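One protein chain is absent from this view; the other protein chains keep their places.
Every chain is named by a letter (A, B and C) in the order it is written, and numbering of its residues begins at 1.
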Amino acid sequence: MPLIYLYASRLLLRAPNSLVDGMAVDVGLWLLIALSLPFLFAILAPILGRLGPRVPGWVGLGAGVASFLILLVLWGAEGEVRVDLPWIPSAGIAFALRLNPLSLLFGLIATGMGALIFGYSASYMARERVAGPFYLYMGLFMGAMLGLILAGDLILLFLFWELTTLSSFLLIGLEKGEKRSTDAALKALLLTGLGGIALLLAFLALASVVGSFDLELVLGAGDQVVASGLYVPILLLFVVAVLAKSAQFPFHIWLPDAMVAPTPVSAYLHSAAMVKAGIFLLALFLPVLVSDLWILVLLPLGIGTMILGGLQAIRATDLKRILAYSTISQLGLLASSFALATVLGQGAGLLHTLNHAVMKGALFLVAGAVIYATGMNDIRELGGLRRAMPLTAIACGLAALSLAGVPPLGGFLSKEAFFEATWESGLLWAPILGVIGGGLTFAYAWNFFSRLFLGPRRGGVVVEPKALAIPALILGALALTLGIFPGLVTGLISGALSPGEVFAPSLLQWNVPAAIMSLLSAFLGLLLIWRYADTRALLQRIARGLRRVTPNRAYGAFVGGVQGAGQRMALATQNGSLRRYSLVLFIAVGAALLLPLIPLQGAPLLIDTVVTLPGPASLRTVALAIVLVAMIVFAVLAAVLRTTLHAVLSLSGMGFLLAMAFMLLNAPDLAMTQVLVELVLLVIFLIVIYKLPLRAIKPSPRRRASDLLLALGILIGITAVVNPSLATFDSSVAEFYLGPDLVNETGGTNVVNVIITDFRGFDTLGEISVIALAALALYTLFRRRRRG
Amino acid sequence: MVSVVARVVTTTVLYVGILFSISLLLAGHNSPGGGFIAGAMTASAFTLLYVVFGREYVETRFRIRFRSISALGLAIAVFFLLLPLAFGLPLLSSLIWTIQLPLLGEVKLVSAVGFDVGIYLAVVGAILTIVRRSAGGESLG
Amino acid sequence: MILPALAFFFLAVGIFFTFTGALGVFRFPDVYNRIHAATKTGTLGLLSILVSGVLLLGLDTVTIKALAILVFLMLTTPVAGHVLARAAYRTGVVLTDRTLRDEFRHVLELEEEEPDHEEPEGG
Partner (left out) sequence: MTLMYGYAMIVISGALPLLLYRFLRGPSVPDRVVALEAVVALVVALLVLNAYFLDSSLYIDAALVLSIFGFISTVAIAKYLERGDLFAS
């Protein structure tokens, strides 16, 4: 993010620059500020934590509201806004942000919900010791989500996408000690990470077809992409990414386990924001990727997930897991509404995204409040809390009814629109399954509310945490207002659809088939509620029957298999014997050298041109020959001599001769470095020999033979690699460095040193950091050894 | 106990050696030398000191934490890497100041030498940490 | 005219001694003689080579550094020889049967009787 501040500071200084092209300077800046506020909060969070337990929460609320308002005001004043800053011009990747109806809608959800949830966690997280990192990662997530929504460049979008995956991993695994949370975090990371890789591949293929990473160009090139040969792989990879991120079947298994995270995380990431990223992608790329294959693939998966999620929600007993499965089911509904690819479908999808964020967020906050107050989270042990927690009861009632799709709440409108869209799609099975899904949702939604708040009093003594109830109440009220005055939002949604389309459902006009479908689903829901306990028992029996074939087992088997293989491989190579370590090392070196030989069909092993030497040519060459032969003798001695000390001596002898060879080849710098390194090396060898009683073991003939073979393999490998490079020795590299302007450009005449410190300075920095790191590593190793 | 003769000679040779290594370091840009060579040289000078005088003697004389020297070297190298940015030049381009010193006349300072000093300290710190720690034993080191 | 000839002569002497030094190390019966060969003749050989250089090129940076080398060699090589011989003797490397007198053994016996007194300060 430093990049943003750098450019932002330049913008602030009103420096005339063509970066923010063709637009009043301050508008682009506002968009940047909106994006960087959450990141700024994330950085400050740990410090704010010290001022007081609730301070970070309120500041987070402020940051969220500020971004929310900036986006709103910016949209009101400027309409479409685009910022285009060069990021990696050589690869055609730009740091482009853009504001349009779609990104505004999702942006408002992300920042609005984020702000509310920060307010909620101000008190919820007050007693938690993990509050510091919690706020840091939440701020990071909000910024990443906002970035993902505003991104105007494929690679930038991917970057923020992966950042959301990372922050979700960190948030789920917040309780480091507990195995449950680390396993859940790993599962979430692996699956959403898989989605990330699929997305990257899809984007790269897409960019190769369209020829640019810029989102505007990509969105405009719909028919070109569909016609291209790469369309099918792009679509499939894209779908995998959406399924993984939005927890659709078969990648949905990480979401229920992610409920181990604190409730604000579940409310924000795993219901209102992150899981919506997949839906946002569907909405964004619909115009590019839509085709009958799109419908064929997404619709069954979407509706299937909806049904599956609904069934699981009824089966689950843990408060948060019910809501998690409900989210999976609702995401299935959203995915299938976009899968329908009709204007009504998109409209229903967008409206339901908003409604779902509001009502599911409220339900999670309610669940959090109940768990916070009673400490219990099994729905069967709780009940009749309406007198103890009146405000939470009202919020839960509003949200649950909205989820069930009961008029006049918002949920009803978007569900009605969805039913109408399925009816219009002409596919017979879509409306039927839609109704079943609606019925299931009605059942578990009503059961969640009635079980918790109506009926006889069950569960521990309760004091209602007011600070937790208010945000839930706000969301509940919002669900109601969205139902009565949809006009607030439908204007924006129509804007997001293709131009000219209008999507304005309202309580007043009724679409007959959709109304009938709603009634049917309500009826089915009531039926299920009537026999709720038996259905749950039945579902539990079915689940036990199928437990051998669920995706969870597949995931468990895969991870277990990989870990097992890893352990076996580690044991084979790290079994403590020094001999084994060096053997593995040399085998790897040998393979690395010999493998490239195969395609080269054995590069010219021996070359004829002897490298010509400066100075009195013939005599100097003879001297060099003698030195090289002597080095070979020393090397053989090092291998043959029994006691280690003698071997070390021959090694150091070889080192000095190497220095002599460097000198004969006119490289004084190298000779000096070689000599000095040789001296220090000898001292280290002597120390090691003294510390490590290396008794000269007599290896068995078989082992000596295998070692010899290995050595010969490496010998051939090295000659194969070195010779071609010697044969094709061209001096273009030298000419570049020895070019005329060497002195005045770098102020030095010693080309070796100039290269090291100036031209290739960056590599040198790498080298010395490696050296420093090696020293630190050895330091810790030796220090730990002394402490046993 | 290494013989007295060795101790006497080492003290004289040692200081000249370090001086020579520093001269090589600074002259590195025009004649052979530079961070790596000078670093290795000072490291071997100190190793000699350790071998001839033993750990206690050296530890009492030089209270140096070699790890921090290595880190300092890296910091200096990074500083000189980023310095040109302040002048609007691309990363790591060397800046040349020519200043008139009273005694030595015109002296040309090149920022790359600063980078060299960074390399020098990093290499010295690293090698001596390795040598020092592998020999084990308690103490500062 | 004389200087190049003199330089030539010293160079020849230098090379001769360097070679004989190596020959000494090759042929001498035991370690201690070889140490003499390596240190003394080696240094002498280098000495004359350096002098030949000084004569040939006159005083410039190269030759001044050559003299510096000379000084350092004079300092360090004997120490190396001394320390090595000591180590060899103490680790029991046998002297050749042709040695006439071994004075060092008597010093060692003295040392065994009162080891602390004999140790120099800081030893």
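In the analysis below, contacts are C-beta pairs under 8 Å (C-beta built on N, C-alpha and C of every residue); 3 or more make two chains touch, one makes a residue touch a chain.
Every value quoted in this text rests on a predicted model; they were computed, and no experiment measured them.
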Where the missing chain makes contact, among the chains that are shown: A, B, C
Among A:Val81, A:Met142 or A:Leu676, the residue in touch with the chain that has been omitted: A:Leu676
Absent chain, residues of chain C that touch it: 4, 8, 11-12, 14-15, 18-19, 21-23, 25-26, 31, 34-35, 37-39, 42-43, 45-46, 49-50, 52-53, 56-57, 61-62, 65-66, 68-69, 72-73, 76-77, 79-80, 83-88, 90-91, 93, 122
Positions on chain A contacted by the hidden chain, ascending: 615-616, 618-620, 622-623, 626-627, 630, 633-634, 637, 645-646, 649-650, 652-653, 656-657, 659-660, 663-664, 668, 671-672, 675-676, 678-679, 682-683, 686-687, 689-690
Sites on chain B contacted by the missing partner chain, in the whole complex: 2, 6, 13, 16-17, 20, 24, 31-33, 37, 41, 44-45, 47-48, 50-57, 135, 137
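To be clear about the criterion, only the chains that are shown with their structure count from here on.
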Pair exhibiting more inter-chain C-beta contacts, A-B or B-C: A-B
Separation of mean Cα positions, chain C and chain A [Å, integer]: 68
Where chain B and chain C are represented by their mean Cα positions, the distance between them in whole Å: 31
Multi-partner residues of chain A (at least 2 other chains): none
Interfacial residue positions of chain A with respect to chain B in the complex: 668-669, 672-673, 676-677, 679-680, 683-684, 687-688, 691, 746-750, 752-754, 756-758, 761-762, 764-765, 768-769, 771-772, 774-776, 778-779, 782-783, 786
In the complex, chain C residues that touch chain B: 72, 75-76, 78-79, 82-83, 86, 119-120, 122-123
Complex interface listing, chain B residues touching chain C: 1-7, 9, 12-13, 16, 53, 57
